[in-house]
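One protein chain is absent from this view; the other protein chains keep their places.
Chain nomenclature is as follows: A and B, assigned in order of appearance, with residue numbering initiated at 1 for each chain independently.
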Amino acid sequence: MNNDKIFEITMHGRGGQGAITAALLLCEIAYADGYTDVLSIPKIGAERRGAPIKAFTKLSRNREIKNYAAVEDADITIIFDASLIPLPGVADAVKHGTVLVNTNQTIDVSKFPKECKIYTVPVTDIALKLNLTTAGYPIINVPLLGALTQIKYKDETGEMDLGLHLKTIEKIALKKFGSRGHLNYEAAVKASEQVKEIQ
Amino acid sequence: MVEPKFFEGPQKGNLAAAYAAMDANVDVITAYPITPQTTVVEELSSLVGEEEFIARNQKTQFMRMESEHSVAAGLVGASYAGARVYSATAGQGLLYMTEMIHWMVGARLPVVLSIATRGLTGGGWNIWADYGDIMGLRDSGIMIQLLGTHQEIYDSILMGFNISEHPDVMLPLFPAYGGFVLSHTSKPVKRVPWEEAQKFVIPKRDEWEHVWIDSERPMMTGALIMPQSFYAEFRIKAHEAQLKAISVIKDTMAEFEKRFGRSYGNGLVEPYKADDADVLMIGYGTIAKQAEDAVDVLREQGYKAGALRVRTYRPFPTEDILKYIKKTQIVGVMDRAIAFGNPTAGPLSTDIMAACQRYDSTRNAKILPFIGGLGGRDVTYDDQIEQFKILFDLKEKGEAPKKPYKMWGTYWTGLITGSDKVPQGEEEYFGDI
Partner (left out) sequence: MVEEAKKWEIIRKSREERPKIQSWTSYWDLPPASLSFPIKGCAGHTGDWRTFKPVINQDECIKCYHCYMYCPEGTVLIDDESGIVSFDYDYCKGCGICAEMCPKKCIEMQREV
């Protein structure tokens, strides 16, 4: 594994889906799992519930992260629901790396470059089944991070995972969400089991 | 002792600021929210009731005010009484405070007020990183520090009280950091353990040396000063205090480093591979931090680039900046603020050009002004590589290259030009005048 690599992750979500929180949680999880520098960047604008939004995370094991600009060419792209794929700046912004999509169906992989690894995970189903909701909305950000622990990233130096652990998610979820943390963790575990590599 | 809710880990810049104020054991916080500062005072309003601080018997007063003007007036009032005071604001809020900020300076009150800088509004709202707000107050007598990382926000506010309340200084200090780019992003931050923070931060005094509230020893301040009386002298006194602050800032930084092992240059400027550089890029805030990445990339390609981050902008670290300009002679200055109608349109570049006139050894240095990132536009590191390339071009060919985004002698990095056409009427900056 290339220790000097700074992982750049883009999350595409909709207002209310928790993408910004996910970017922050991912930082905390990665920091607890041995990354020395992490950065989460929420792209704040005039967001409303349902509007497409982006959040970025950069993770580094050795080097200090000094670049505060938005991620342009993400190593890992997380798409919070499949209906975002055709929107401008989502699938067409993926140039390399790994894509993780929340869906319970099959997706059109031709929208992404051939060399990309693509994973799907039905986290909305998982959240609804576990009754993990807030104001009727399923909570999908923590489960998506659970799925993230299982995916692989490939570049010239070889294949690697991010080195994130479900146990850490449990620890952080309990700290952040109190008693609801258990349910979040349970969903994350389920997601990590149901994540599928489709390309 | 109660386990703190947060001690170390990824944290938002705004929350780092809030924790620093609490760890400095401030007496009075006055508050009014404004984007992107809001979460500072939001967090403080809950921290004052946090068990961790209650268990330590910390008695920080949190006062909600009805406007920023009142926030600043509250700080002035509390500070007159000798209290350690803190607040935070941004953009238009800072403008609304302006009258009272001049009062803080004139009355020599040691206020620490952090700014999550943002674009100013007029004919269109903008809430994103842009130093136009704080730069508008650059000559008001306040001390200004421009910060580059989340940890630095925490550390600078903690150090801020030692500088501001130092008896030789007694001036307000405004640590400023880019709105959203630092305020809302998260990066690892480590607090100083509370007890150690108390040992580091300057001891509280019952009253300031020059002003107090005590009916047994009545005194009056803020009276009319006639032209033939000492008004001019008091103004010059504040300037003298700014100059004295230079060594106080250096000492505070050295002491902080000794205790906690972290430092930001000498507290005034932070050089990065600047000693042997052929060209030097000077800037501030996160953009200057990011320039260090560009330097690394260029060095790998064999270009000897260097970067210098101006951390303390007022007092202006003339000697510390000129030291590096003397060596390199080819210098770019990057501003994330616009000073309308001033000679270079950039506040820092104008200051640096003026400072260069002080010595023969820097008088002929070639200084190229750059402006970019206004209103929160990302300055990518490709942009920064290009800036360095411009400086290397100047070094090799002896003249600054034309670019479609170069107008009136200034390079407007990231300008949307639409085509590669060189603008009409472009004048060379280094003419024969």
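Operating definition for what follows: contacts are C-beta pairs under 8 Å (C-beta built on N, C-alpha and C of every residue); 3 or more make two chains touch, one makes a residue touch a chain.
Predicted model, so just to flag it, every value in this text is computed and none were measured.
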| remark: Going by the whole complex, the chain not shown touches B
| field | Selected from B:66, B:139, B:216 or B:276 as touching the chain missing from the view | value | B:216
| remark: Where B:51, B:168 or B:319 are the choices, the one touching the absent chain is B:168
| note | chain B positions in touch with the non-displayed chain are 106-108, 166-168, 170, 207, 209-212, 216-223, 225, 230-231, 233-234, 236-238, 241
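We adopt the following convention: only the chains that are shown with their structure count from here on.
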| request: Could you put a whole-Å number on the gap between the CA centroids of chain A and chain B? | output: 34
| query | What part of chain B is in contact with chain A in the complex they form? | reply | 9-10, 36, 127-128, 178, 180-182, 184-188, 286, 289-290, 292-293, 378-381
| task | Using the touch rule from the top, collect the residues of chain A that touch chain B in their complex. | result | 24, 27-28, 31-32, 36-42, 44, 65-70, 72
